[in-house]
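The complex appears here minus one protein chain, its other protein chains still in place.
Should a chain be cited, it is by its letter among A and B, assigned in written order, with residues numbered from 1 in that chain.
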Amino acid sequence: MTTSNLHIYILAAPLLGAFAVNLLGRLSRRWVAPLTLGVLGYATVAALVVLARVLRDGTISYTVGNWRPPFGIELVIDPLGALMLLLISAVALTATFSSLTSIERELPGREHLFFTMYLLLIAGLTGLALTGDAFNLYVLLEITSITTYGLIAMGRGRAPLASFNYIIMGSIGACFYLLGVGYLYLLTGTLNMADIARILQGLQETAALATAFAFILVGLWVKMAFFPLHSWLPTAYTQAPSGASVMIAPLMTKVTVFLMIRVIFSIFTPTYAFFHHPGVQAGIVWAAALAIVCASALALAQRDLKRMLTYIIVAEVGYMVGGVWLANTQGMTGAILHIVNDALMTLCLFLAAAAIIYRTGSLGFDSLQGLYRRMPITMAAFTVGAFSMIGIPPTAGFFSKWYLLLGGIEASQWGYVAALVFSSLVNAVLFFRIIEIAYFRTGEAGHGHGHAVVRVEEAPLMMLAPLVLAALALIAVGFGSGPLVNGVIRLAIPGGF
Amino acid sequence: MQGIIAEIVAKYNYWIYVVLMMIGFYAMIGKRNLVKKLIGLNIFQTAIILFYVSTGVKRGGGIPIVDKHAALTHGIDPATVVNPLPHVLMLTAIVVGVSVTGVALAVLLRVYREYGTLEEDEILEKIGK
Partner (left out) sequence: MAYVHSIWPLAAVLLPLLATVPIMLSGRSPNLRESWTLLAGGGMFAIVASMLPTVLAGGGFVLTLAEVVPGVPIQLRVDALGMFFALVASFLWIFTSVYSIGYMRALEEHDQTRYFASFAVAIAATIGVAFSANLLTLYLFYEVLSLSTYPLVTHEQNAEARASGRKYLTYILGTSIGLVLPAMLIVYQLTGTLDFTHGGILAGKASPATLSLLLLLFVLGFAKAGVMPFHGWLPAAMVAPTPVSAFLHGVAVVKVGVFSILRVVFDIFGPDLLRNLDLGVALTYFVSITILFASLVALTQDNLKRRLAYSTIGQLSYMILGAGMVSAAGMTGGVLHIAMHAFGKITLFFCAGAIYVASHKKYISEMDGLGRKMPITYAAFFLGALSIIGMPPLGGFLSKWNLLVGAVQSHQMVLVAVLLGSSLLNAAYFFPIVYRGFFAPAPAGEAREGIREAPLFCLLPLSVTALCSLLLFFYPTVFLQLVQRALFP
């Protein structure tokens, strides 16, 4: 029990901010930027404070409205949740700088509407990191999903159709999750996660429990685009406006992976989840390996940068699901570290894509020629993000791959190990293809003795600054992997695992 | 054989929900008209809502609205009222469903404005051009 209300403020700030943006934004467009940035800045600082507090004092539990658990909704902030809070706020804040600029161009006059949904989405994500109640999780999941549907639909061209497709698939996933929670309620009579876990310990394992777990798992898999339930993601993220995808792509799927971890740890204990039904654990790791390989192969076939990145997201989800289901410490560490790293990598790459499309209007491979000359800083940051995806030290991506590979070797899951190595090589091909196109100009024949001066047309500062920050963060987090793992992530994994 | 039929008959409500869910699922995946897909989604969600609500039913139980004074002095006998918690949860779920439907309809309006039709195959044709 704690008397501080800081954690609820992290949720309340974007929530109230959304309303303020909507109302004040109608009066004058100039309210939108400072409100959004102010709210998210506050949330980031507060998340940092909460993380420090949790690391010092242990898990915080907070009751909303003084309705005590297990009847009231309880917020539980353990080290993993606090880490997610910080990740969500920081990524959202960084992405917002870029969003503000691109939305100004993409949706003129409608910024206040866009950022209303944007802030509601962040409020939902924050809530997901905080909640300790299974049904509350469903509500928050739907909040994030509905706002995402809206944000994506605000794009041009095929965006509404892509969004509708996402609505259908996403709602199926949410309904499956709801069904699973229903079974849990039938079995235990409570919805509080800790309470369910306590009661389940005394119950004999029944088919109902297995069904509940299966439904919840499949529901979350649809939401995180785990192959082959991924079909909604590429089109939806590609068609979304740049300002939306810079924030949605890094966060949505990773938070859903976090939810899967939360469900496994807090509701169904790891012992049940991993070991009770033989073959399930190994089977899911194989499925993850398959997901990685297929998504990487599909990425190879793409001719548009953003679409290629979305398939890479699907492959990365495979990494994390496989890492979690390896059922050993290394794999779990790798999966949680990869949540952080992948969020940062995806942020960096999508920010770069947003900058490129802002300046050049297209992301098809043919229009990327000679980009290293025209937008050197953007491409430099893009290169760092690419190296991180490939897994080249000292960028962050290498270290999460390290743990995942180690976990795979320890668990003798050679299919998963091979899939990870294969995916790294495919990523190398994918990104070096782009680097090559951007590096070599057209019409170069023989020695380039003197060449026409190419104008450097960089992206505006508001888009460039978060991009450079994300690239630097990738290197910093890479070097800081040791403290991050030892100081935070190891605490998040239950003992004896 | 007798046992199985008895089982099916006794759990008839669950079978209805399964059937409803399958109808909804089929509509979502199999139908070409976008509005029909949306209706399928609603049917699917409704089936789940019914499932939840039915978990609270008790034989001979009444509506869980009681006189406050009577409840405070004499307490409530749980056997006389159905479990209100699933109802409350499902109110939330219904709200969620309504929001999704609202957003979906708004999106469909945009789709219609863009392509002039709500048939999926016709839209794909127009995009393909």
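The rule is short, and it goes like this: a contact is a pair of C-beta atoms (placed from the backbone, for glycine too) under 8 Å apart; a residue touches a chain by one contact, two chains touch by 3 or more.
Keep in mind that what you see is a predicted model, and the values were worked out from it rather than measured.
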{"item": "Displayed chains contacting the withheld chain", "value": "A"}
{"item": "Contacting the left-out chain in the complete assembly, out of A:377, A:409 or A:468", "value": "A:409"}
{"item": "Contacting the left-out chain in the complete assembly, out of A:179, A:390 or A:459", "value": "A:390"}
{"item": "Of A:417, A:434 or A:493, the residue in touch with the unshown chain", "value": "A:417"}
{"item": "Residues in chain A touching the chain absent from view", "value": "387, 390-394, 399, 402-403, 405-406, 409-410, 417, 421, 424-425, 428, 432, 436, 439-441, 444-451, 478-483, 485-486"}
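Operating definition for what follows: only the chains that are shown with their structure count from here on.
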{"item": "Geometric centre distance via CA averages, chain B-chain A, whole Å", "value": "30"}
{"item": "Footprint of chain A on chain B - complex, ascending", "value": "25, 28, 34, 37-38, 41, 44-45, 48, 51-52, 55, 86, 89, 92-93, 96, 99-100, 103-104, 106-108, 110-111, 114, 123, 127"}
{"item": "Chain B contact footprint on chain A (complex, rising order)", "value": "135, 138-139, 142, 145-146, 149-150, 153, 157-158, 160-161, 163-164, 167-168, 171-172, 174-175, 178-179, 182, 185-186, 191"}
